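A single protein chain has been removed from this complex, and every other one stays in its place.
Note that the chains are named A and B in the order they appear, and that numbering of residues resets to 1 at the start of each chain.
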Amino acid sequence: MAAQVEAGAENLGVENGKIGMWTFLVMDAMTFAGFLAGYARLRWSPGSGWPMPYETFGVIGIQLTAFNTFVLICSSVSMVHVLAETMKGNLKRAENWMLATIFGGLFFLGVQGYEWTHLIMDKWPHMLSAGAAPPAYNSNFASTFLNLTGFHGAHVAVGVMYNVIMYLGLRRGKIDQDNASLIEIAGLYWHFVDLIWILVFTFVYLI
Amino acid sequence: MNGPDNLISRNIRRYLPAVAAVLAIIAVPLAAYAVPGSGPMVSVDSYNGENITELYNVIAKICLGILILVEGILFVAIFKFRRRSDDEQPEQVHGNFKLELGWTLAALIIQVFIGFKTVDVMFEVEQEPEQDPEIVVEAIAYQWNWKFRYPEQEFRGQKFGGFTTSNLVVPANSLVELDVTSEDVLHALFIPELGVKIDAVPGRYNYWWFNAAGPNSTANVDFEQRDTQQQEQLTTTRTDYLSFLRPQGTPRSVAKERTKQGVDYLGSKPVPEVSPFATYDAREYVGMCAELCGSGHWNMYFRTVAMTPSSFEQWLVDRRKAAQSADADGAAVYSANCAQCHQGDGQGLGAQFPPLVDTQWTNKDTEESRRKHINVVLMGSNAESLQGDTTVKGDTYSGINMASHSQLNDAEVAAVINHERTSWGNSGGKITPDDVKKVREELGLEPRPVVRAGEVAPATLKQEGERLYSACVSCHGEKGTGVGQAPGLINSPKVLGTVQGFAETLLTRWGVDNNVPGSHSPMGRRMSNRELAALMTYVRQAWGNEGSPIQPPEIQKVRKQFQSNE
Partner (left out) sequence: MSQSDAMGFLSPLTEKAENSWFWYIKEWVCSTDAKRIGLMYIIFGILMGVIGGVLSILIRIELFSAGADIMSETFYATLPGMHATLMIFFFVIPIFTGVGNFVVPIQIGAPDMAFPRLNLAGFWILPAAAAMALSAYLVPKGAPGFGWTGYPPLSVQASLGADLWIAAIILVGTSSTMAAVNFLSTVFNMRCKNMTLFQMPLFTWSLVVTSFLILASTPVLTSAMMMLELQRTFPAAFHFFDPQGGGDPILYQHLFWFYSHPAVYIMILPGFGLISEVIPTFSRKPIFGYAVMAWSMIAIAVLGFVVWAHHMFTTGIALRVRMAFMLLTMLIAVPTGIKIFSWLATMWGGSLSFKTPMLFAVGFIAMFTIGGLSGVVLASVPVDIQLHDTYYVVAHIHYVLVAGSVMTIWAGIYYWWPKMTGRFYHEGLGKFHFWVTTIFINVTFFIQHYLGMQGMPRRYFDYDPQFEWANAISSLGSFALFSVQFVALGNLVWSLYAGRQAEANAWEDGETLEWDISSPPPHHNFPEPPVWEPVDRSHDEEEGHELQPQPSPAE
């Protein structure tokens, strides 16, 4: 390992890791921006034949996802508790909150898997076999849906793994009050994933 | 030790400014040549081309001025401020607010000037003039060639259209609208001398227009020479524009040699000795593809023939005569469908495309040979005589991959076969459209009687339409009965009414207007004329409906009108 270097005298007053995470999030946000721009262009071009989402998913589907969104937001709240407890030094409580966060993420992924399976099997069989008739509306409704939610789902999956690593760090005592910023950085990522989901949910399901 | 060195360097220093001055005198105009003056723009033979060239000259002069200024300052600085002694310490200047503001403003003013100048020309060149175009041509690109479809229209009181050509023929000094699209990947239609470039994008039409100067153009003409040659100039075309594609030597033998060495030789594409438009008063401009579209990208040349309006009318008359005699132009069918692989001289190409000259298919005056020939044209590589390794004139071709050409009608097949059997020294005897019809029946292919260009046999349309209808089943039901709030199609006045009314329904987002829940996408817009005609024909003739079939040219007409209304 390279020797720990003395930080520069002229700095922003936060550690490198946090700047690194912020800059990474800028770039990640731009990736989503690329996908969302593509979505917008396909949907709002004249004569696109885009269906209304609530008719396609059905009210049940949207309500299920709304509940899922709620769970994800709750996991963001619990992530805040993890940080607060770590900073206070209540590592045991922090661990439990972290477990709740991880559970939130896993729950979200599970519901999304359920949703995907049903959509593909029932509504978009053309995706699996070339012979099946495509839907009467623009099939990019399905393509962009899978693309956006899938890319976000990958982020959630990475986030869950990240949180598991943090959980193990807490359990084994490698993370404590003194380097709580590690939790904070992980939290930045998790909140970001949450924020992106709200955007995706709005665009893909609600509007 | 330093003596000679010093001497040399002193001498160099003495002469350096002189040498550099000479270099600068050569280099600056040379550099200037790069940006603005590198020969004239070629786009001077059309109205928009002239505008573009004029604009270019203005911008180029400004750029030339800036270039000379920058290079001048640079050269002066290089010589004036060379380091003369090692302990020179120049004045430390950090900036000069007025100077910096000055050049910022100057740059801004120059750019704004160029910007406004350009905007002017843009309105002039890129907006289609308000007057109606005198003719409209659809340019359709595919890998790797062009076809030009003339929709039904009128030119100087003469109705014409509904046919497709492989060269762009237009009246000179007339406003021509080009509707450009593609069948597969992106292409770009580029006619350098006319200042025309527009991408061909699959799934959409891009519009462009031009007004070609044609045979009476004064650009690029040496007037003295012109006086002596005027008669010639006005009665024939200029020398064959695509002559450079003619092969030198015997490409076949070269190709053989290269193929043996493992190099896939693709020689140049030959064209007929003289332009097919030699008899008209016209000027030809070479057209090409400017957007990378695969390996054949470089070889999508076509002729843009700008004829005097009277010649253009004559050309239309000639075309109609040819069409009425139901005697398709074998050479034209050949160059559109066969020349890409078998080449214009029938010599074939490389290790994949066998020659057509003097083979058992094309040059044997027997009933069997003629039959085999028809068979191959209709079936492509599925033809019986092409199974397994095929030996043509001593060369073995394995895995021939030839497309079926059964989409051509009987007259066209007969014409192209007769063309092949009587050209390049072949003398295999002619066939008639009836022979083709017979072979089709034997092979169980659908009949393709002679129909007007652009039209399709109704049975074919119906069949194609049935497939397309699957996209409508979810709302209108398999039997056209309608599902839920979607209306039934049987005996529907809309379906059986005018072509116009029915087509517009499919081209608009009518669901919203008619308060039907959800939005019906304007599916028709994404379909080709033929697809739409097929779908409509099917609906008009299915489930007991007894409407008349609808042909693609009719759809084209509706679509045009519809677009101009929008």
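Please note the rule applied: a contact is a pair of C-beta atoms (placed from the backbone, for glycine too) under 8 Å apart; a residue touches a chain by one contact, two chains touch by 3 or more.
In this text the structure is predicted, and so the values were computed from the model without any measurement.
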Among the chains presented, those that the missing one touches: A, B
Of A:N16, A:T117, A:Q177 or A:T202, the residue in touch with the unshown chain: A:N16
Touch residues of chain A, complete complex, unshown partner: 2-3, 5-12, 14-16, 19-20, 23-24, 26-28, 30-35, 37-38, 41-42, 45, 48-49, 124, 126-130, 134, 138-140, 142-144, 146-147, 151
Touch residues of chain B, complete complex, unshown partner: 30-31, 33-36, 38-43, 48-49, 51-52, 55-56, 59-60, 63, 66-67, 70-71, 73-74, 77-78, 81-84, 88-97, 99-100, 103-104, 107-108, 111, 114-115, 118-119, 121-122, 125-127, 184-186, 188, 190, 192-193, 195, 197-199, 201-204, 206-207, 244, 248, 263-268, 286, 288-299, 526
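FYI, only the chains that are shown with their structure count from here on.
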Separation of chain A from chain B, taking each centre as the mean of its C-alpha atoms, in whole Å: 47
Contact set on chain A toward chain B in their complex: 47-52, 55, 133-138
Contact set on chain B toward chain A in their complex: 470-475, 509, 517-519, 521-523, 525-526
